[in-house]
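Questions regarding the structure given below will be posed in turn.
A protein chain is absent from this complex, but the other protein chains hold their places.
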Amino acid sequence: MDALITPLLNGSAQGALLLLAALGLSLTFGQMGVINMAHGEFLMIGAFTAYLVQQVIGAGDLSIPVALPVAFVVAGLFGLLLEVAIIQWMYRRPLDTLLVTVGVSLILQQAALQIFPSQGVPVEKPHWLDGQLNVLGYDWPLRQLFTIVLAIGCVAALAAWLKYTAFGRRIRATVQNRDLAETSGIATRTVDRLTFFAGSGLAGVAGVAASLIGGTNSQMGTQYIIPAFLVVAAGGIGQLKGTIIAAWAVGVALAYFADWTTGSLAQVLAFILVIVFLQLRPQGLFTVRTRSLV
Amino acid sequence: MLELTDVEAGYGRTRVLHGVTVPVGRVVAVLGHNGAGKTTLLRLAIGLIKPSSGRVVFDGEDVTSLAPNQRIARGMAYVPQGQQAFSQLTTLENLQLVADGRRGGKALVDAQLARFPALEQFAARKAGLLSGGQRQQLAIARALITSPKLLILDEPTEGIQPTIVAEIEQTIVQLAAEGINVLLVEQHIGFALEAAERYVVLASGRVTQTGDGGAAATSTVRAAMAI
Amino acid sequence: GDDTAAQGSAPAASCVDASGATIKLGFLNSLTGGMAISEKTVSNVLHMAADEINAGGGILGKKIQYVQEDGATDWPTFAEKTEKLLTQDCVAAIFGGWTSSSRKAVKPVVEKHNGLFFYPVQYEGLESSKNIYYTGATTNQQIIPAMDFLKSRGVKTLFLAGSDYVFPRTANAIIKLYAAKLGIKIVGEEYVPLDKDDWTSQVAKIVKAKPDFIFNTINGSSNVGFVKAYYDAGLTAAKTPIISVSIAEEEAPAMGHEVTGHFASWNYFQSLKTPTNPKFIKSWQAYPNSSGVTSDPMEAAYISLYLYKSLVEKAGSFDVDAVNDAAKKNTITFDAPEGTVTLDGENHHISKPGHIGQINAQNQFTVVWASDKFIEPDPYLEKYDWFPSDVRKQLTDAAG
Amino acid sequence: MSKLKPWLSLGGIGVFAVLLLAVAPLVLTEHWLNNLGKYCCWAIAAVGIGLAWGRGGMLVMGQGVFFALGAYSMAMHLTLETAGDRVPGFMVLYDPLAPLPVFWEPFRSAGFTLLAIVLLPVVLAGLLGYALFKRGVKGAYFAILTQALAVALATLISSTIRETGGDTGLSDFKYFFGFVLNDPANKVMVYLIAAALLILCLLVVWQLYRSRFGELLVATRDAEERVRFLGYDPGTVKLVAFVVSALMASIGGAMFVPIVGIITPAEIGAAASIFLIAGVALGGRASLFGPALGAMAVGWGQSSLGSTWPDGWTYLLGLLFIVVILFLPKGLSSLPARFTAARRSPAEPQAPTAAELEEVRS
């Protein structure tokens, strides 16, 4: 029993972190078609922001609740800068955004290595995250629960934004046909910038969560980027629902694999699982059909 | 309402328009063979491409450097060539998108759904799954929602069934009567001239003929366009 | 071909130019990529040592002119740069490296060109090369003392957590052998890739296994994730302490308060009260690019340059064979911050004091155990009967 | 012009061959010749990427996988050649009594090794490509998927230390098919083999590009579905290009081992695969020489600039990605064409928004 429950709970938390990392991508990649390989570094920026917030206001109970919106804005602004400086010229060749942003990610990593102590910095867990909650006889760490609650909150906010404001429609319209959107009266540049801001900001939020789970250093982003892309792809591009399910499934699979084998093999198996899945369902869990030939 | 004066434009190094001036009029028809530069001219009018020289003036304001959405906000509307729609949005969303933020948005959408029964029937279908003609109807509906002062139409009847072609033609005539300006590219020369106050014939990016509209002009234009 | 043919072709004559007022040395660490996190400090402290030595008149009266190279966290790059330093820059010796993998990449190259490499990090032992000097601990100077410490604390069960690469894997293989001898039961063994922080699933296994102690051979930032997952799961230093061999004063701050109370086995701590330590700390804290704290790998790097100075001055030459000769024929010592260390001229390791420290709230180590004398290096564990002699033989055979 | 061009290219290959095979060994030191050999290995893989990505539109982000097949096949053989009848030293510790892992056994044979270097990538790329292309996996999906595959393989190797040498990799080879590797003359020979293989690969793609297959490949890249309606199976067209490019990566990997003397999972993982892509993009993905020269240039940059200016090199490499892709999507090799104006050519890719977006999203 315990052997089955523990990985399920652990995996759910891992999935939640993965979801947080993937959520911003589901906007910038899923909705806008930009393959932002620097997303992991935006996550890193969020984590460093949490550290700086704790330096300024102390590592008290409020530090994390304060860090979350600040990280959203800071990472969002970095995203905005990237959009304005580079991405805006590349919407017509989306595959190339992948390569450009690889360059951006290299630069951000090296900059972080030189600006902050190379060993990384501490982000302290506030005391209200100490301890565990007993679930089905298993002590579930509060910090894991926090990640899950945060992920649910972000998903809900994002879904509401896309669904209940006209904005969601505008993003989708802009991505599908820029010229047509423009001539339908949509200020596509504003839409682009805002979307990229939000997507990058979500990476910042994920970074705060990640800073509570692992190290905050120049390399931290690299471990999230590929799994996050896989999750978005497996979920079906542009499909929030699919992203959620895929993230959770990958998290749980990782946890079970890690329980049965080693941490390294678990990584390999999880990758293989997603690759095989994508092979079977190349369009992901949920798909959009079109008739268009090209 | 719209004045295009001595505009030059092209794509990359290719010049497509060489000093084109479009006559002023309530309904202006642009005629010409394939590749003459008609679409290019309309893209320039709406702001999708910028002229390398020349001016675009709308309603007394120089809009040459404005983005398309700013021109839309000033009362232009555009139906591009080629049955374009936001394929992943539903028919209804395609319309709502344009109505968003406008006063009485829902009523505006409903009015267009009433005009095009096919759209009403497939309101919930992804626009990408519509037939070509249905998509073209959707494109026209999208333009009409904004109650524009100037309607720019690029071959609006291409691929549309005759009954609806007739209806669209009627609509254009009616809109013109209501005081809306129209810049029209059409291959149905007969209809185009019937509706037009002024016309211009393009050939290889140059104006070869201009004149007043009306059915009488048909034969002169046909002669001018004969290869 | 046969072995003599393989090694027979004499290395190209050394191109080191010792005739001028300066002598070129190579510094080789990862300044970019993942390991830069750890290696940058080692690189900086080497610069400091070079400056100090130059201020004191240099080596054999020649000022050190160093060539800095970036290993870029890529082992083939370490090999390429070693070759470049030896054959293009003609340096007299190379200092640096961190992971055992980087050392294993450098080894064949320095051997081929008969160069010198000074390696400053604790490692898994079972290696010895006439072209490498090891100034960090081998297993009998760090891991075995740690095990003895655990035994003295009455530890019955032990869980092994490590990064997935050669040092932790080898160290744990040795730990398992020794644990059997000590009667300590290994109740679990987990590895996570070096570049992964998430230890949740592995910690869940620790919770289930309920070990008395955890032996931690995790390297780098992954340690942070480990400690965090550990606390999340409700484990505490009071009930299930961790003993680490790669968490030093440098790493501890990045882990916040959660690492407090745990143990580490090292030879050097900043808190050591030795005659030369205060000066070392002070110069480091005054040095530009300083992180403010000193640590074992830094200190070992610091030693390496001074050790080289003594060797060259004993040999009266920068020639590699002369240096190696001098190492064999003389007792080379250095008043290191960890105490006066002595070089073993045969195996090229140095004697070191064993220390166990407990991390306090200032992220410094309170020494809770010290070896009664300096421990002689024994990379092949020849004095330890529990280490299977056939394995030792196979390893030395394979090493040629 | 268009009639002359292929022959001009052939002349270019000839000049390149003379430079690599005759001039370089005369003018370069042993160290730089060896480095050049390493760049040649990357260039061989890059030529394949040019074929798959530049001409075929498949952004292969996991060429490390095939590089690894060649490299590890070669490395296992050389390791066994060095170990003689003993078990390789690194394996002893983890399990002193266990025999050589079974999959190592056949690599004792030189013939088998050479066969494996050729056949393994062909078979794996064949199976993988068949599965992916039949399913219509393309665009960003394809890129991410292949990248994930490279990461998975690198992690697998890292975590199987006794079987593969793990993160440390395989190194310390003494012989190369009987030749003593420490002998400078033999190092030159190994270099010459790599350089000759590079020339051979260039000749192969030269012929492919001017053949009907080359045109078909471009057509498939630009309008895959349309090709179907001309009676071709675009999956097969892409498969052929993918397999050839995998084979080239494997050959590059195989020669990397005796030249560099070590192979580790880091050489095949995500970063290494992207590094190769960088070179190809820099040189010009769709051109004949661009990928090879670009990969060599990036390799050289890493060796030289990375030495004198390590932090700066990282920034420079990052900037290189940005500037080249942003301003020179067709790479440096498109520069000359930019200056010879007045050529009638399709204007900048204007319209592909919808098309290429589908590409990314499907």
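Think of it as A, B, C and D in the order they're written, each chain with its own count starting at 1.
In this text, contacts are C-beta pairs under 8 Å (C-beta built on N, C-alpha and C of every residue); 3 or more make two chains touch, one makes a residue touch a chain.
The criterion applied here is as follows: contacts and distances are computed from a predicted model.
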| item | value |
| --- | --- |
| Among "Phosphoribosylformylglycinamidine synthase subunit PurS", "Urea ABC transporter ATP-binding protein", "Pimeloyl-CoA dehydrogenase large subunit" or "Monovalent cation/H+ antiporter subunit D", the UniProt name of the subunit that does not appear here | "Urea ABC transporter ATP-binding protein" |
| Which residue of B:Gln112, B:Gln134 or B:Asn181 touches the chain not shown here | B:Gln134 |
| Per the touch definition above, residue among D:Glu163, D:Asp183, D:Asp222 or D:Asp311 touching the missing chain | D:Asp222 |
| Residue of B:Val57, B:Leu92 or B:Val165 in touch with the missing chain, whole complex considered | B:Val165 |
| Residue of B:Gln70, B:Ser147, B:Thr171 or B:Gln187 in touch with the missing chain, whole complex considered | B:Gln187 |
| Candidates B:Thr5, B:Thr21, B:Gln81 or B:Ser147 - the one touching the absent chain | B:Gln81 |
| Residues in chain D touching the chain absent from view | 2, 6, 207-208, 210-213, 215-216, 218-219, 222-223, 226-233, 344-347 |
| Where the missing chain touches chain B, by residue | 14, 32-35, 81-83, 118, 122, 129-134, 136-137, 155, 158-166, 187, 189, 222, 225-227 |
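By our rule, only the chains that are shown with their structure count from here on.
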| item | value |
| --- | --- |
| Remotest chain, chain D as reference, centres from CA atoms | B |
| Separation of mean Cα positions, chain D and chain C [Å, integer] | 36 |
| Inter-chain centre distance, chain A versus chain D - centres from mean C-alpha coordinates, in Å | 31 |
| Contacts with two or more other chains, residues of chain B listed in rising order | none |
| Two or more partner chains touched - positions in chain D | 155, 158-159, 311, 314, 350 |
| Residue ranges of chain A in contact with chain C within the complex | 2, 6-7, 10-11, 13-14, 17, 110, 113, 117-125, 130-132, 139, 141-144, 210, 212-220, 222-223, 254-255, 258-259, 262-264, 266-267 |
| Residue numbers on chain B that touch chain A, as the complex places them | 46-48, 67-70, 72-73, 78, 80, 84-89, 93-94, 96-98, 100-101, 126, 128-129, 142, 146 |
| Complex contacts: residues of chain C adjacent to chain A | 32, 34, 36-38, 40-41, 164, 190-193, 195-202, 204-205, 208, 221-225, 228-229, 231-234, 250-251, 253-258, 291 |
